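Apart from one protein chain that is not included, each protein chain of the complex appears where it belongs.
The block that comes next holds chain A.
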């Protein structure tokens, strides 16, 4: 039911304001410098966050693989950021990132001799600060998927490698990673589709600021649509996002199909 309503309205929405404006809204979106900035921010954030989260998730899976009870406990605890609502994640990280020298993050990094940073208020750092939070809250999710993949790796391969005298690096590069390739593929696509529509993290952490340096596509849509009441422009931007997501998903499905055929 909700599906039908949504579908029907996506076609109608660009002409809101009860006036036919044709492609004007799209033109506005495509020529607006704020949207341009949002696109590049979304891309940087999306690529960085997806790559980072998948990499961290993989490392986590390697470190926490194993049957023992204490490892199970650590895995459960490490997974907590995923189940925590993103609004809560945002608020706690705002406190961690507190800009003064005695903020939590600055204190911890101070121990290793890094000077205090005003994370969320520095235009050159803010985007990466947001990215870190994104990686933190999504990497454990990918860890679980990787762990399931790791459990399916043939143990005799490790044994053979050990007899051949392969080093740990070789073992991971030539056995573990090829075995996990389907999982890595799926997880990367999942991460990319998620990153396209990132909203809550950015909204709670920075609200798009400072000076638009963390403004992403979704926050831009929200600002346009609900704060400036430019619903037409916001809808046009939504449709563009929709097209991008669909394209990405189609590519994703194409690749996973390919995998199954082989």
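List of remarks:
We adopt the following convention: a contact is a pair of C-beta atoms (placed from the backbone, for glycine too) under 8 Å apart; a residue touches a chain by one contact, two chains touch by 3 or more; residues count from 1.
Definition applied: contacts and distances are computed from a predicted model.
One chain of this complex is left out of the view, and of "Energy-coupling factor transporter ATPase", "L-arabinose transport system permease protein AraQ", "ChsH2 C-terminal OB-fold domain-containing protein" or "Helix-turn-helix transcriptional regulator", the protein name its UniProt record gives is "L-arabinose transport system permease protein AraQ". Among A:45, A:129, A:191 or A:234, only A:234 touches the chain left out of the display.
Considering the whole complex, the residue from A:92, A:109 or A:125 that touches the absent chain is A:92.
Contact between chain A and the absent chain runs through residues 1-10, 12-13, 16, 60, 62-68, 70-71, 74, 76-81, 83-88, 91-96, 98, 100, 102-104, 136, 140-141, 144-145, 148, 150, 153, 155, 158-159, 162, 168, 171-172, 175-176, 183, 186-187, 190, 193, 197, 199-200, 203-204, 218, 221-222, 225-226, 231, 234-235, 238, 241-242, 245-246, 249, 252-253, 256.
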